[in-house]
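For this view, one protein chain was removed and the others were kept in their places.
Labels run A, B and C following the written order; every chain starts at residue 1.
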């Protein structure tokens, strides 16, 4: 089985809180950066796609477990792995790990729908995306 | 049954993204503001408590569903309701609603543990907090 | 002379960094919340105005000095004072102070222009805003 897509992320001051560790809400940002780069690695650019189709991805559900803290200057590796792709939504499994030792820091399940950018109503994921996802 | 604790939150530019709506990760911030004020309403100040006990709350699990978008200038009402309080963790149910119409925007379950601030190892929630929570 | 407009802001975990203090970039957010409420206090709602005029405010210059640190749970008072209002830009002087003791934490000068929301090109500030500002 192929290893899931993985993206390096460095922890900066902006990511930490007064507990001395990465603020938990920021793992959602890290997951999104990795998802964005995973899409880009398949030729899917969200800004470009938005202009062309008038739609955009919208996160509809997140479930995250925070297992170990990360700290300033840590180098993380964040994965993105498609677990389900339907006509109106896709689901990914994502993990944040220490790059050096591989310790699992946080892991989550993210469900993403497609909406019309003007009305924000749910819509079908453009075929070009579904085809790309399904041929992977 | 008593209504859950509720805290008003206004949507500013900082909370939005290029989709024109509140960035989903920011609901975790909104939920935390409401939890913090819920604790404060019971006399529990986290900064003070940290100094006195050497410990702090750490979020260990979040599960959030995003149902409707919120936009710049919207006034939200964010609730915090304790569903479980054990010796090492507590769980809350939280909702973000439109203040005016009451539409549900996002809802989540947040699990929070207590750790020693220096070692970040799990520890028992200080009795003063548990007592306060259980007498509510 | 009248006291400048002032808005209370509480420091939450999200505002702090691993130094144990408010992350300096976040004062720009605090200043903006106070500016937004200052405009709202004069009947100017930015979301509504954007829909009606097709334009929006864009910050073009910020100069901030950070004098004393703020910490988790601190209650701040953030001011907004118009120092100049021209046809294409306005300038404000803003301060963040400890609510209790009044110590000055940060102060800045913020210059804000008006742009067409679609083209992002500079445009004249709508007369309704200038009139409101100048009759204050």
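Assume a residue touches a chain if its C-beta (ideal position, glycine included) is under 8 Å from a C-beta of that chain, and two chains touch if they have at least 3 such contacts.
On a predicted model such as this, the values are computed, not experimentally measured, just so you know.
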{"item": "Omitted-chain contact residue, chosen from C:56, C:72 or C:105", "value": "C:56"}
{"item": "Chain not shown, touching residues in subunit C", "value": "19-21, 24-26, 28-29, 32, 56, 58-66, 69, 117, 120"}
{"item": "Where the unshown chain meets subunit B, residue by residue", "value": "13-14, 16-21, 23, 25, 71-72"}
{"item": "Residues belonging to subunit A that touch the chain removed from view", "value": "10, 12-14, 29, 32-33, 36, 45-48, 50, 71-73"}
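By definition in this document, only the chains that are shown with their structure count from here on.
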{"item": "Remotest chain, subunit A as reference, centres from CA atoms", "value": "C"}
{"item": "Distance between chain centroids, defined by C-alpha means - subunit B, subunit C (Å)", "value": "26"}
{"item": "Subunit A-subunit B separation of Cα centroids, rounded to whole Å", "value": "23"}
{"item": "Subunit A and subunit C: spacing of chain centres that average the CA atoms, whole Å", "value": "32"}
{"item": "Subunit A: positions in contact with at least two other chains", "value": "19-21, 25"}
